[in-house]
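Note sheet for the following structure.
Note that this complex is displayed minus one protein chain, with the remaining chains in position.
Chain lettering (A and B) follows the sequence in which the chains are written, and residue indices restart at 1 in each chain.
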Amino acid sequence: MTLLNVDHLEVTLRRRDGDRPILRDVTFAIAPGEAVGLVGESGSGKSMTARAIARLLPPGARTGGDIVFDGASVPGMGRTELRAYRARDIALIHQDPRAHINPVRTIGDFLTEALRTNAGRTKADAAERATALLAEVGLTEPAHRLRQYPHELSGGMLQRVMIAAALAAEPRLLLADEPTTALDVTTQAEIMAILGELRRDRGLAVLFITHDLELAAATCDRTAVMYAGEVVEDQPSAALHARPRHPYTTALLRSRPTIEATAGRLPAPPGAPLPAYEAPPGCAFAARCPHATPDCETERPRLEPLGTGTVACLRAADIQEATP
Amino acid sequence: MSSITVAAPRRRLFARVGRLSRFGPVTTAMIVVLVLITLVAVFAPWLAPQDPLAVDLADSLAPPSAQHWLGADNSGRDLLSRLIWGSRTALIGPLAVVAVAGAAGTLIAITGAWLGGAVDAVISRALDIIFAFPGILLALVATAVLGAGLKAAVIALCIGYIPYIARIVRSAAIRERDAPYVQACRVQGLTGVAICLRHLLPNVAPIVIAQMTVSFGYALVDLASISYLGLGVQAPTPDWGAMVAAGQQGLLRGNPTESVCAGLLIVLTVVAFTVVGDRLSDRYETGAAR
Partner (left out) sequence: MTDQPLIRVDGLRKVFPGRHGRPGVTAVDDVSFTVAPGESLAIVGESGSGKTTVARMITGLERPTAGTVEVNGRPRTPGHAGAAERRRRARETQMVFQDPYGSLDPRQRVRDTLGEILALHFGLTRAQRADRVAELLDQVGLDTRIAAALPRDMSGGQRQRVAIAKALATRPAVLVLDEAVAALDVSIQAQVLNLLADIRDASGITYLFISHDLAVVRQVTDRAVVMRDGAIVEANTTADLLDHPEHPYTRLLRASVPGPGWIPARRKTA
């Protein structure tokens, strides 16, 4: 039984100079309580996927395919249903917490507002709940924090506040869009620990979006890799890391220097990552792929089951690769 | 001679209108208005049907007729010709104000932004002091010193408008000063003057131009007000602001043409400059250049 099912999702933005496809074919699923990592470089469409799931797309965007949450189709939701979905079922946290918190209102106001309007709690009740949440995410003096303003808190602390706010409504799915990218590595470790703990305690499902394949592989149950607006590989994290099937995943893994030893020369793929609207016919990665054949340039690969997951590569079955 | 020189600008005009239509219909219309007013000002001697200074008291406050298309003013001078000639002071005055205030304001702002510290503090305080003086008051002082006339009014406003432009340029310059590419220039050994001229100035120029365009409208209103009060352009020189004042006589006697026409022309010109200036501001504020 899946909680979220993203089925051949397409998103196209309408612009003055023509349509711009951002997502071409995104397919993956999240089970209740599961953590799925969504990894990609610039232009892969990973942020747009999160926005599509929350139905927060820019005006004029067209979607194709479907997003099904607990049996209900998200694009087809009416206004009341959508509000309930956003308020109670899902929560979204972003890379830059400072940009998403009103700087002229206190932390307490920020946390209790949603509780009072959506859950109908009294002011005192909401404050008590907010204090409890802040303690859960590891902030000292939580009652005092309620009275503080965003500028008095560091980036790491604000991100904890965002997580507390996200959990206040007891969502079933947390959409985390690069929540630790702007944080120091030690703070990142803290935040990941908190998220892991909260996840286990509440059975919370998480969609963890990041450019850091190592981070996703270490902290998520499954990892999906995106390139040029589509999912190109989807596997349990350990399997993906040990035995990537898609040449792009392999390239990504090998491009990162390791902390254990110095590689002679990093096997970086030539060229640069593409957005969906610049993708050529055929496989979007073909121009940079060491295994490309002439077929790869004409035929577009689809996600097919292979081994423990799915891969979108015409040659996946032929290539036997393991990371060094 | 006149027919040849008039035809050539019209051809260029049509070509430019085509290119400008990407600005949207309202802005394009305003740009056309500005171009027309400029042409009227430039070609006033050929466009005005009569001598704007020719007095004929027999025709005082005459209604529109074949001889005076818009009628005549209190002294029997042809209104249409005076309105046409008035476009000159309407454009030259604000142009001088905006050019001088723009240049001086930009220079002062960039200097303050670059040098920072005590220099910037002194400059900011000086600008604040000038800011506090209403333009009309400055004009009064200038008139007392230099005698009445357009020159005094323009000089007063040149000084008065410096802070408006300097403030905006200063914050833009500070933003650019802290950008990595400017830091890189410092590490590369470029002198402060070279960096300011070759890097800061071109990158704040769009904002300066947009601000100058908007200020043109304000300067026109201020100058017209000063002339209305009798301090700016002196009779008998035609000037829209002065004509609004002079036309009061006609208003009281049932012939409002002079005040109304002069007033409408001021409004039209100011709106046109403000719309175009705002559009330019929007474009450059969203970093279109980046």
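What we mean here is this: a contact is a pair of C-beta atoms (placed from the backbone, for glycine too) under 8 Å apart; a residue touches a chain by one contact, two chains touch by 3 or more.
If you're wondering where the values come from, they're calculated on a predicted model, not measured in any experiment.
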Exercise. Hey, which of A:Asp7, A:Glu41, A:Asp70 or A:Glu128 is the one touching the hidden chain?
Worked result: A:Glu41
Exercise. Quick one: which of A:Met192, A:Ala292, A:Leu306 or A:Ile319 touches the chain that's been left out?
Worked result: A:Met192
Seminar exercise, completed: Full-complex touch with the removed chain, picking from A:Pro244, A:Pro269, A:Gly282 or A:Pro301, is A:Pro269
Exercise. In terms of residues, what is the contact footprint of the unshown chain on chain A?
Worked result: 41-42, 138-140, 154-157, 160, 184-190, 192-194, 196-197, 211-215, 217-219, 238, 241-242, 251-252, 255-263, 265-270, 272-273
For this session: List the residues of chain B that touch the chain left out of this view.
Result: 179-181, 183-184, 186-191, 198-199, 202-203, 289-290
